[in-house]
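Excluded from the complex is one protein chain; the other protein chains are retained at their positions.
Right after this comes chain A.
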């Protein structure tokens, strides 16, 4: 029997209504993926790709306009707010900025007790014990309970944020750029901690980031977003080694490599990134030779075991693809 995924997202859409004369923004346009227990799905893309909105819509912090989000087999999108509140103990989040995500006037003990009280996760007389346990879990000295956030470094604050997320024993943690505000060495420590906690507690992470190198060190599977859609989805190793969608290729080519000779060669490469149109004409047949209007199948192609690519947003000149996009950018 195939185990049911922890999280299952189908055709998720988020449209922000028109405002002050500006047209409606379709931030997420039909996103589907599964997340298994104990697995990390890296969700990467550039600013405006819809990755953060996708994360918020999964958590129902942003109500989706259409589509389905099932967590532990339960549909979240049409859930009454009371039930949803109860579901929140299964899904927590860690955000980018550890300086603004902790209340400055609350002690560490108060910060970590709050979710325990809200979700009645442990009886009041056991809260102190649980707080101490959480602090050791993220490798902080339990003696710091009476200190305030400003007394900690950025990395330590992010540990507190992680401890708060774990207070209620969640199954899913959505991490949105959790290390991008930190120094390199601190980033490595937090990534190490997240990976260790996953092994220990069987957590599933939806790990949203723009830094493909960080994602590489954590993700089992990868989803690449562009223009509100997932353009490539599959096993992380496979995609990093043999990316298929031209957008994924251009993202990977742009990552700076800490090796002078390689990096000089990368920067010297004449051909610029392929121009990937944001709005694609509905070409038939598509770049994989399929006429989707005739077949009626989604514009989604399996290129390897569990490795899928969208034929949306393909550079236009696939016919003679080699060198067609060379020239000055």
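Keep in mind that, in the parts below, a contact is a pair of C-beta atoms (placed from the backbone, for glycine too) under 8 Å apart; a residue touches a chain by one contact, two chains touch by 3 or more; residues count from 1.
Note that in this section contacts and distances are computed from a predicted model.
For the chain that does not appear here, its UniProt entry gives the protein name "ABC transporter ATP-binding protein", which is one of "2-oxoglutarate ferredoxin oxidoreductase subunit beta", "ABC transporter ATP-binding protein", "Heme exporter protein C" or "Succinate dehydrogenase/fumarate reductase iron-sulfur subunit". Although one chain is not drawn, the whole complex shows that of A:10, A:70, A:119 or A:216 it is A:216 that touches it.
Among A:116, A:145 or A:191, only A:191 touches the chain left out of the display. Touching the missing chain, out of A:21, A:82, A:104 or A:260, is residue A:260. As for the chain not pictured, it touches chain A at residues 40, 46-47, 183-185, 187-188, 191, 195, 199, 210-214, 216-220, 236-237, 240, 250-267, 272-273, 329.
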